[in-house]
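Note that one protein chain is taken out, while the other chains of the complex remain in position.
The block that comes next holds subunit A.
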């Protein structure tokens, strides 16, 4: 066999001459061959280029051509392959021969066959050329250094090579061309991800674009061609539009510059708070859009106007003070009887000429906002988890400290100095920890102190809980007496106490935590946990107190209901006895007695809470940060010690505290939004102002943190907290919706037994009968239980898969280590590709793992 190939080589030189002659002859022959000529040209140039570039891809080219022939001449093909292997060893220069070799055999065939063969061969040639390009591209990536001249030469050659008129191409060639075009397109898209200098990228881009433009239109024939051209054009337009849209979108992102400025001053951790704030703002915008567009506006435009029915009118007793600022500030008076609160909405099923289903819309928006929030939070969490990969891996502790600890955003020398210091400390700490875990000589004292600290914190928590409960109960008593008899403090006691507790308890915790002598990172976690517990406790005591109040109101409601029937009866009796002709009785809606409407009361409480919370935040900001900064700055000239460096100093921006505040604020919004549709709007306003105020405050009166924390690691931590709060805040809301019957004379669900009856009602009256039947079947426990079982099974399955992935991960890592340890002496060359593939495998595994 080998012999045979050798012979062939010899023959090939001879044949080559013949081929050339024939070639020339054909050119002269002209007309008939016109079609083929350009292709010939290209082939020639391709061959020329092949000489220019020596590359391993060359043998491949021959291989391709030969593979084709395998179909007809199996034996020869086999021989050729062997021969080709030989060729592969003999490097440059031989390549030409291979080529001729191919042609050589061709001449033995008939003319028609030859034509076809040529096309195929040519296509294969181009194909392999592309391969070569790719291969060389990879080389470039590795080497990074390549003269531009060579590159340009190659490009020119390419352009010559494919100097074909599209009309003359057959289907297969078109296919190839299409592939080539697609390849270029892909190249263009991937270009930005290549670590090349701009000049090279530019050259490649222009060249590829030229190629694409030249041949894209050529694809397709006749009618199809036009369509194709049209499609290509539309595609281009679409791309342009997309890019413009992308630009537009980034231009629309608010506060980008502000956040960047902060980022460069304080590093990414402080900026992460503002990013979080902006994200929150976005969510609240959507919540606001939902409630405003689907609840408030329809009711205001299409519902019955103010004053038409009792629930939409200020009662006679309050009319005098309904417009007072103090009352309005308290969200009483006209504010209470407006679209801002639950009680104003009418229970009319459909309103306006649109037949807008108001109660249904109200209910669905309430559910929808919660569902949307869940979706967004969980989706963000999942994305964060994907981005960060498996973050709890501790195997690269030192390397990460080394390679990723610098925050490139820092542009402020002071922050940079702090960062230097913190990095040094972290290095030293890590080294110490690595050397040995330090022995604590006075472990009993530390333990005692820690227990004491926790005891103190618990006392604080219990005390604050009791204080809130006490205050809420007292305020109920005040409310029963009427507001006018009490001072401002007594009226706003609940909110003030809650805000003050939220302000001072964290400081107290901070002081207590110095007792514990924890590592700063651990201390921070404890601190966060305690503040979280405090806020949560406060919120829940507030809710429990509120529940008490709801029950009280419902008792009151019963009495009022009874009284109303009495009153109506007496009214009728009175009129009937006086005029026998029974005139229609006209009573002003303001005079009608009415129930206490606990829903509006709940809404009001939450709105007041939000307002007072916002106020305290702003005031703390102004006093704690701004005033302090001003005093420190200007008193420093006439003070006995250095204020700036010494005791009061400037304040740091408290990222975790602020984030916690934001999260709890959002929790209150979620809780109260059902009973006060205006809450999202208020929150949007609050966040908007916060953004500007805090941006300003942080830039003008805060100093960079001494311990610069990592931002991204805690991102999901905050998200998890948000999720917990979301869950905890929807619980009471859902509880009240499901278990407590709505008030009889206010709100969109009045007259119903439960709020969710509105769904039932809609199903019965607005949908065809079969639908409600299907629905009732679907909600049958016989169907629901298996479905839930299925879900549980699915979760179990996913979890076990992720576990197995985790195990595979560990296994791979072990393998990696053993491979590196064992084989290092034996196959030093083999090692690096092996490790690379293993690493790639590991990474892939990780990816699929994190997707779960």
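Going forward, a residue touches a chain if its C-beta (ideal position, glycine included) is under 8 Å from a C-beta of that chain, and two chains touch if they have at least 3 such contacts; residues count from 1.
The definition used in the following text is that contacts and distances are computed from a predicted model.
> Please identify the absent chain by the protein name in its UniProt record; candidates are "BHLH domain-containing protein", "Calcium and integrin binding 1 (calmyrin)", "Centromere protein O" or "Queuine tRNA-ribosyltransferase accessory subunit 2".
Cross-referencing UniProt, the chain left out corresponds to "Calcium and integrin binding 1 (calmyrin)".
> From the list A:205, A:382 or A:611, which touches the chain that is not on show?
Answering carefully, the residue with contact to the hidden chain is A:205.
> Out of A:361, A:415, A:683 or A:730, which is the one that touches the chain we can't see?
A:415
> Which residue among A:321, A:348, A:405 or A:476 touches the omitted chain?
Once the missing chain is taken into account, the touching residue is A:405.
> Mind pulling the subunit A residues that touch the left-out chain?
188, 191-195, 197-199, 201-202, 205-206, 243, 246-247, 250-251, 260, 263-264, 268, 387-391, 393, 395-400, 402-413, 415-417, 420-421, 423-424, 427-428, 430-431, 434-435, 710-713, 816, 820-821, 824, 831-832, 835-836, 839, 842-843, 846
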